[in-house]
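One protein chain is absent from this view; the other protein chains keep their places.
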Amino acid sequence: MHPTSHAPRRNRRLVSGPAPVRWLLIAVALAFLGFFLVVPLVAVFTYALQKGVGAYFDAILEPESWSAIRLTLLAAAIAVPLNLVFGLAAAWLIARFRFPGRDVLLTLIDLPFSVSPVIAGLVFVLLFGRQGWLGPWLAEHDIHIIFAVPGIVLATVFVTFPFVVREVLPIMQAQGHDEEEAALSLGASGWRTFLHVTLPKVKWGVLYGVLLCNARAMGEFGAVSVVSGHVRGVTNTLPLHAEILYNEYNLAGAFAVASLLTVLALVTLAVKKYVEWKAESA
Amino acid sequence: MSVVVEQLTKRFTSGGTPAVSDVSFHAPSAAITTLLGPSGAGKSTLLRLIAGLELPDSGSVRIEGVECTHLPVQKRGIGVVFQSYALFKHMTVRQNIAFGLETRKLPRGEIEARVDEMLKLVQLEELGKRYPGQLSGGQRQRVAFARALAIQPKLLLLDEPFGALDSRVRVELREWLQSLHEQTGVTTLLVTHDQEEALEISQHVVVLSDGRVAQAGPPEEIYDRPATPFVASFVGGTSVLRGRVRSGRAEVGTLVVEAPQSAREGEAVQAFVRPHDIKIAKPANGSNELTTGRVERLKSVGGYVKVLLKLPSGETVTVEVPRAEFDDLGVVEGDHVHADVRMAKVFLGDFAI
């Protein structure tokens, strides 16, 4: 490309329509978003606190809620690191190498996104359930997967599988690998290059991927619902617990639990915005 | 006079330096006029003001005698070829060329005939059904020309039309543009930072510097009689030599020329010398020491040799010697040669390039 003079972009005449149209479009878009996103968001906290702050904390601190929180954290604590390691390895592989089967791998990684959560749960029931492929063998050895914690963890890992790769891969691809090659030429080992050159470049993408993965892991409902068996205090995660409370007409309790998950979602969005801002100012 | 621009001024930030400042010039009908200048000289802004893509703070634009300073861009009937070509990616070549005709609601048959004519003009008859993404850079550029010319514009504006192409294609397209212009005869205004391009293809050149017109005229005049030190240095790969005024004449090395009238005795002058206006020879006996230079470097560039000479004053000049002449001279690096300045443009005072 040749050096050329450019007119400042701010004065370019982009189509935007006359002022009344502009304001009408903005108003309709904001009304739509307000109606669909903002009001429900406000509603979560309003319903959660409708019986007062005391009732709110009682609902969160009761033993069954606590056990749901613990199980949710456990599932996320297993699913997120596993998917993080896989995500980094697969992103490195796909971004840096050309090999037969690369396109297939890329398509298969997205698979859990296109499978209904209910089906994600179903596949594990078919494998490990009482009448599943491995059911009889598991029963013989007294191993419980379905309607037990391992099943919940498996289903969670499955549905959160693509998040880290999906966030990290585009960043790795965009950044190229000149710096890695420079590091290697300077005598750095493969691991050293990865830890000191690659990882710092993609850290914000990794962080956002991890957060999305975590939000989904803690919030997953359909898949976990299928494999959980809804044993109170044993196999209930936070979303399942919220459902039970709701079905018992304990609206304030259900929304108290839901508000925890909502805060998690808001934190995730805030970090996303921060990551984007970081990337733009870099 | 086809395009008349009068006292055009445009600021992008209020109170800031104007991008275009009090610019007046005219572009003759049916000719190619070049707006030449370095980056940031305001030439693209000027082009956009004429096109109606920007509105001026003051001044006026008249095209074929019609006042159109405030006419909307859609109504000006001007063809623009953008540097990026700005082709519609989702339309075929034919659809791209037909676009401007369709907005004018011409009958279908007329549009088709006109598109065929344009495809023939730019020699892309075979590629009408392709998408821009399937064409080479040079082909896309020709589509951009065809699209702009299809609406039979009163004026064709070209913004660095060859800027994005590699040098071989640029040279080919220059010739192509000239023959295209001969066929269509459309008044053309072209923006470029490449002085060679400007001198080669245009009948009229407007040199811009810092948003102002530095000089306007036919290419020969710009080249031979630069009006300001800026024009002298921007056009023609010149070297600068310093000298003094003695008895009403400017002395620069062996060269003694008429000094400008206002010159005072002893005043410093600068001479802008073109590489081919210096003749070098093996030093003869008794030659003036002041005009003997040391050959610092030799660079063979195709048909001629570039000789970098260091003069006793410490100044360096570049001299171009045709290959055959150079071979006869038999000069090597480190030799001392006599440099004879045959022609120079002299300006008073110190001017730093």
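Some observations on this one:
Each chain carries a letter (A and B) given by its place in the written order, and its residues are counted from 1.
Please note the rule applied: a residue touches a chain if its C-beta (ideal position, glycine included) is under 8 Å from a C-beta of that chain, and two chains touch if they have at least 3 such contacts.
Just so it is clear, contacts and distances are computed from a predicted model.
In the listed set "ATP-dependent DNA helicase RecQ", "Putative Phosphorelay protein, contains HPt domain", "Sulfate transport system permease protein CysT" or "Xanthine dehydrogenase family protein molybdopterin-binding subunit", the entry agreeing with the UniProt name of the missing subunit chain is "Sulfate transport system permease protein CysT". Seen in the complete assembly, the chain not on display touches A, B. Contact with the chain that does not appear here is found for just one residue of B:Ser39, B:Ser58 or B:Gln134, B:Gln134. Set against the missing chain, the residues A:Ile60, A:Val123 or A:Val149 yield one that touches it, A:Val123. Between the chain not shown and the residues A:Leu41, A:Ile60, A:Leu73 or A:Val234, the one that touches is A:Leu41.
Considering the complete assembly, subunit B touches the hidden chain via residues 51-53, 73-80, 82-91, 99-100, 103-104, 131-134, 136-138, 140, 147-148, 151, 164-166, 168-169. For subunit A, the residues touching the chain absent from view are 9, 12-17, 22, 25-26, 28-30, 32-33, 36-41, 43-44, 47, 82, 85-86, 89-90, 92-93, 95-99, 105, 107-112, 114-119, 122-127, 129-133, 154, 157-158, 161, 173, 176-177, 180-181, 184, 189-190, 193-194, 212, 215-216, 218-222, 225-226, 238-240, 242-243, 246, 251, 254-255, 258, 261-262, 264-266, 268-270, 272-273.
Simple rule for what comes next: only the chains that are shown with their structure count from here on.
Mean C-alpha positions place subunit A and subunit B at a centre distance of 57 Å.
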